[in-house]
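Every protein chain but one is kept in place in this view of the complex.
When the chains are written out, they are named A and B in that same order, and each has its own residue count from 1.
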């Protein structure tokens, strides 16, 4: 078995056996899908956003995932409190800047969150990642108007500024640290037609950072698992509606053989 | 091909090719389903409700859909800001008065929203539409206690007051302007057993108004697409649970032949 496949399968098994508690402060649209994706992958999800409890919840969590998909002021305040608590405890933090660039509020909120605490991994699409470095306006809402390669420079800049990993999702996912790049080519063309696939990838990234000390490898494993489960689901469904259930099934059923046959990392 | 079918198919293709950005301020229950329905139909959904960003989001959107299904004060304020911004930009507005009549708060909120900006299309069930004209109390929560025909007079009154189209959903959908009525008989009996079918119809109405300058035709097309996809889904599912995925699949897979065979408009 290819070493990359062995490493991914080892982490999948770790998540299944340890069931790390992943604390999500995420958007309304994807909460159900995200929770089910984490459960199917073997993790234990919890959603909590009240300023009165996020610190306590971070206190028992193995990873914190912040997603600004449907942000508003009370949520942003809680995100700040949770970020600081996670930083103090030293647990991994994943930040998903959903729709950054689409409104000034989103772009500025992400900047303020990045100032509060450098995340372990930033995971977004190419337009979102670019918006964090270039002062450009997104015009496609939460969908990307760029290929992942268009975001390579921005991702590297961010990675260096924050000493973090930047995971750019797209047809080819690109996982970027200050000096390394991993490319994952798994996935299916239908995936952008289902809401929350990126958010699920961010949540899974949280689960992997909880069981793997290398943020670069953890982020790449999450994108690979997401992509492989997406391929399996695409083969078992008629369209984006039945894909939804098939994707969750695949996260649950995926085995060593699926990973060995399908994983496509750093293939030119 | 029947002219009505040709016109619907043309609009379906326009949505698929243009992917209009539909900005939804909608309820928690249906956000995921609504986003997936819009994506499957070819549109690009965005959900954003913070008063700090709705004006910016309206600024890049092709249609605004306001749905009061789980309203509260901060959301109502944002709806007002978004409505005014949409009016200034001249983009179409769809208002779904979910549960109007069930509580004074819902009824009064809808009245205040109507005062802020006349929508392009109001889409609701018969009880909701009646509640906007008659001072009657709904007793079935968000479900209708009336047939669509019971709401014809109320719909016409509203259409004249606001210079808008009123789309009344039910076993037969009735799309009403100041002086015209279109009836759409597509759909399946199981559809009221799935939450959010009406909300999806409202969101699709937003997508159609973004590609068709006739609000009457756009609203009728949305109900027809919703109904035809519902028929296809009912044939491919065992109950309301599997209907859910099959409906999204059908929105994605529907083709010219499905429309030609199934469309039932203004048939007595």
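Throughout what follows, a residue touches a chain if its C-beta (ideal position, glycine included) is under 8 Å from a C-beta of that chain, and two chains touch if they have at least 3 such contacts.
Treat the numbers as computed from the prediction; the structure is a model and nothing was measured.
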- Task: Please pick, from A:57, A:79 or A:168, the residue that touches the omitted chain in the full complex.
- Result: A:57
- Note on the structure: In the whole complex, of A:4, A:31 or A:110, the residue touching the missing chain would be A:31
- Task: Please give every residue of chain B in contact with the chain that is not shown.
- Result: 27-30, 32-33, 69-73, 99, 102-106, 138-143, 192-196, 237-242, 244-245
- Query: What residue numbers in chain A mark contact with the hidden partner chain?
  - Reply: 21, 23, 28, 31-32, 35-36, 39-40, 44-53, 56-57, 60-61, 74, 244-253
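Just so it is clear, only the chains that are shown with their structure count from here on.
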- Task: Starting from the mean Cα coordinates of chain A and chain B, work out the distance between those two points in Å.
- Result: 32
